[in-house]
Each structure stands twice: as C-alpha cells, then as structure tokens.
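A protein chain is absent from this complex, but the other protein chains hold their places.
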Amino acid sequence: MNFFLETLVSGLSAGVMYSLVAIGFVLIYKASGVFNFAQGSMLLFASLTFVTLVEKGAPFGVALGTTALVMILGAILIERLVLRPLVNRDALTLFMATLGLSFVIEGLAQLLMGSDVHMLDLGIDDLPVSVGGLMISQFDLFASGAALALVAVLSIVFNKTRMGISLRAVADDTLAAQSIGIRLPAIWRIVWSVAGIVALAAGLIWGARQGVQYSLSLVTLKALPVLIIGGFSSIAGAIVGGLLVGATESLADIYIGPLVQGSVSTWFAYILAVVFLLVRPAGLFGDRAIERV
Amino acid sequence: MADALLRLHDVSLAFKGITALNRLSFDVERGEICALIGPNGAGKSSLLNVINGVYRANTGDIVFDGVRFERIHPLKAADLGIGRTFQHNALFGRLTVIENVLAGLARHGRANFLENIFRLGRDRAERRSFTTRAHRIIAFLELDPHIETVVSTLPYGLQKRVDLARALVADPKLLLLDEPMAGMNQDEKAEMSHFVSDVNEKLGTTVVLIEHDVGIVMDLADHVVVLDYGRKVGDGTPDEVRNNPDVIAAYLGTVH
Partner (left out) sequence: MTVASQIADTPVRGVQRRAGLIGRPLVLITIGLVVAFVAIPLVATDYWLSSIIIPTIVMGLAGLGLNLLMGYAGLVSLGAAAFMSIGAFATYNLLLRLPVLPLPVVLVLAGLIAAAAGILFGLPSLRIKGFYLGASTLGAQFFFEWLFTNFKWFSNGSQSLTISAPRLAFLGWDLSAATGRYLLVAAVTALLILLAYAIVHSRVGREWMAIRDQDTAAAVIGIRIGRRKLLAYAISSFFCGIAGALWAFGYLGTADAHAFDLDKSFQVLFIVLIGGTATLFGSFFGAAFIVLTPILLDRIVLATSLTASADQGALANLQRIIFGVIIILLLIKEPDGLSSLLRRGLSGVRRRDTASRAPLG
C-alpha cells in the first residue's frame, strides 16, 4: 500500500511539472488561440540562459532578473516578427509557425550557450523526508510549493488587474475586445512575456531535477494530453490535468509496464487523453461550444 | 381534414437554462408556404434547427410525413426529405456552384466508395443522373452562367440562391429556408421571393421560411406563424395574423 502511495506521490510531483508547462500553454492559447509548440524551447532557452549566467559568476538574483528580461525581449520580438504577420490565420498555420519558432529558439539556445548538460543547484536537496509515514522528496515538496505560489500570483493577476480583465475579454471575444479599444499586440506581448517567465520557473525546477539539457524542450509533448484532459482554456484544468497525467503515468509504468515489457510513459498520457476526448470532448474544465447555424 | 406534412406538438428547447422555444405546437399543410416571423431572438432559427435535428428538443414531438420523432439525427432528417438553407453563409466555399449542388445529392448516392473512386458499378449511372439533376436545378434557378464559379467569389445574393439550389436538388418534401432574403435590396428580395414561389408552385415543395420583411411575407406566404420569446403568439392566414391584436402588440407594432 505504501509503495502504491509513494508511486502515486512521485507521479503527482511529476504532474506538478507538467502543470507548470501546461499553464504557459493555456495563457497563450487563451489570449491568441495559438497552440504554442515553442513553449518547451522557451523553457530550454530560459533555463540555459539562467544556468550560463550563474556559471559565469552572476549572483542568483541578477541571473534571474536578466533571464526574465531576456524572455520579455524575446516575447516582444516574437509578437512583432511572427504573430503580427500571421494574425487571422488558421490554428494549424499558427501551430506550424510555433514549430518553426521552436527550431529557431532551440538552435539559438545551443548555438549561443552550447549543448552540454549543465547542473543546476537551487540549494534544495533531493532528499526524502517523512510526511505522515510516507517518504516524500524534499525537492518535490519545494517544487509543488513553487508551482502553487506561481498559480496564486497568476490568478490574482488575471482576476484582479485591469490587464487580466483585458486578457479575459480578448479570450472571450476577440472582435468585441478590439472594438472597445483593447490593443491585441499589447496583450500578446504581455501574455508571451508571462508565458516566458512561467517557462523560466518551470525550466529551473525541471532543470534542477534533470540537469539543464536539450531534452527539457521535449516536455512540450506531455503538455498536449494534459491540456486535452484539463481543457485548453482553463488554468485549473491545466493543474488538475497535469496531476492526473503525472499520477496515472507513473502508476501505469509500475503496474502495466512489466506486463508489456517496458515503460509505457511515452504514449500512455495520449491514450488517456483520447479516452477523455471520447467521453468528455471539452475536457474537465473547458466550455462546450454551442453550434450556431 | 387538413393534410399536415409537418406537425409540431409541445416542442420546447433550452440552452443552459435559457428558454429558446416554449411549448410550441403548430401544423404545416402539404404544399403550402408557411412563414415564421418574430423579433430577433424569438426562436425561429432554433425551431428550424430542431426540425432537422441540429438541436435536440427538451420536450415535445414532431410528426413529419407520418413519421413521429422526439429527436432526430440531421442525416435521418435529410433522408426523410427535409431540405434546409442557412441564415449565415454555409456553402462549401472553395467548391464551385455545380460541386455544391452535386453535394446536395449526397443522400441519393447508393454507390460505395470503391465504386465512386474507380467509376464502377452504380457510380456510372449515378454520375450521369446526378449531373443531369444538378444542371436542371441550376437552370431552374438561373444560375447557369456561374456553374463553374467558386461560390465564395459570387455576390451575396447569388450565394443565397446556390444555397437554395443545393437544398432543392435532393427533391425535399419540406424545404426549410432560414432568412433567404436577409441582407438583400428590394430588387434582389423580389427576385428571390419569385424563385421561392416558383419552387412551391412548379415543383410542389412545401416551404417553411423565416423572413423579417413583413410585406414580402404577407405576399408570399399561405400561412404565418408568429413567435415571440419562444412562444407562439399568432397562427393563421396572413390576413388573420395582420389583424391579431397579440401579434400587433408583440411584433408588428413594435418594429415597423
């Protein structure tokens, strides 16, 4: 029983990571209807920039601030050079553009900062502590706490500030929002910046766990099933979806894996997502659109 | 006794608690033109959507040509002989006029996909008869100069007529027209209204249409049903409806 619970908890903590990545997707999807494949590359770029700065001797705070600035600058460039020329194009074209963007960002990241694996030490040991009889990694607790804090900040920003209200207006009805004077490019710049900073946070936590390396960008691929399960437009959905995917994936690996001679974690989340699609097409928290003819 | 082609009984529809149709009952006689009028949001389009299965009614039932149903799949409705045009442009935009009209014959196709692809068996005869039927309707609606034109490049009025052709080509028993004259000028409206009455007279098709222009409705329709907030407030000949005080209060008085 304890083994089951510990597997579950470690799965859930992986799920927290998935949620962090998925939140970046949700932000961009809500504001611009773009499924941003480059979110993973942004994560790689942010963590690589940070770790390079630290290795060059920059203090933690300076490195963090500089990286955040770099991500904001990147968002402005992306809005100007990629999004604005592609406004009003179909979702698939925008997706392909972010795929092209991910090539550029990954190429730049490795060209400028090399493709070595960097160790990233956030000062929290990956040691298990006992919580109510279960052994849980201290680092997982920290990561979950950081994720929760980030979500809390984001929900305050999006529910209480003027900017957040504009964002929700854009997500709800782009044309109506524009007609009352909300400027789309500004909203996009802000949202991509926030997504960049979320990528930085997720990149630091993932990077500290796995080392900062190219494979970090592949985490994007886990976000799609998370979003389908949670619903594309809901931050709560991204969190619940992430936890669900993390938990079921690690349970499936332990309990189904041996039956089929190997890890099933590359595809299990997708099959789960497809089952969800068939049963609940809008996801757990998504709205189902009424068809108008 | 009157011979009803379509009989609605106690039909209600709600979206997320908002009532679109409220216990609606009325009959449409075989061979008549029945107009649905009412202010925006009265539930007219929703009613058409219930009749041909795009929406599912919450209560009530419908009898069409002797077949009773509570809910129906759009395909089944098409098979029973319910044709439909749309309020907003719902043509196959990147196809030509002839291709749009041919697509309207889908429910009459019996050949399987292998026959279709390799032009075998039933497909040969179907290709021929479909083409003939499509050309016939296109000529009937005077669309032949545009037959190979991609529909999204046609002017709005002609697109509406292609929509009518696509519905008509399948020989529907009942034709549902959702604002066929919306956004047209007076000349275009007169032309369209002439086509609708031609379809009704010469092809014998029963028509239910939604129209806002009361003048046109009174000329064209044999039977008028007035809706307001999902309820029926009037039902009768144009003259009866014109003189109905409830109708005047709910609709005619407030708009024009």
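Read from first to last, the chains carry the letters A and B; within each, the first residue is number 1.
Criterion: a contact is a pair of C-beta atoms (placed from the backbone, for glycine too) under 8 Å apart; a residue touches a chain by one contact, two chains touch by 3 or more.
Just so it is clear, the model here is predicted, and its values are computed rather than measured.
Touched by the hidden chain within the whole complex are the displayed chains A, B. Touch with the chain omitted from the figure is made, among A:Ser102, A:Thr174 or A:Ser193, by A:Ser102. For the options B:Ile147, B:Ala182, B:Met218 or B:Ile248, the residue in contact with the chain missing from this view is B:Ile147. One of B:Gly41, B:Gly60, B:Gly109 or B:Gly157 touches the chain omitted from the figure, and that residue is B:Gly109. Listed here are the chain A residues that touch the chain not shown: 35, 81-82, 85-86, 89, 91-93, 95-97, 99-104, 106-108, 110-111, 115, 221, 224-225, 228, 232, 260-262, 264, 266-267, 270-271, 273-274, 277-278, 281, 291, 293. Annotation for chain B: contacts to the undisplayed chain at residues 52-54, 74-75, 77-79, 83-84, 86, 90-95, 98-100, 102-104, 106-107, 109, 111, 113, 116-119, 123, 126, 131-132, 135-136, 139-140, 144, 147-148, 166-167, 170, 202-203.
Rule of thumb we're sticking to: only the chains that are shown with their structure count from here on.
Rounded to whole angstrom, the centroid-to-centroid distance between chain A and chain B, based on C-alpha atoms, equals 48 Å.
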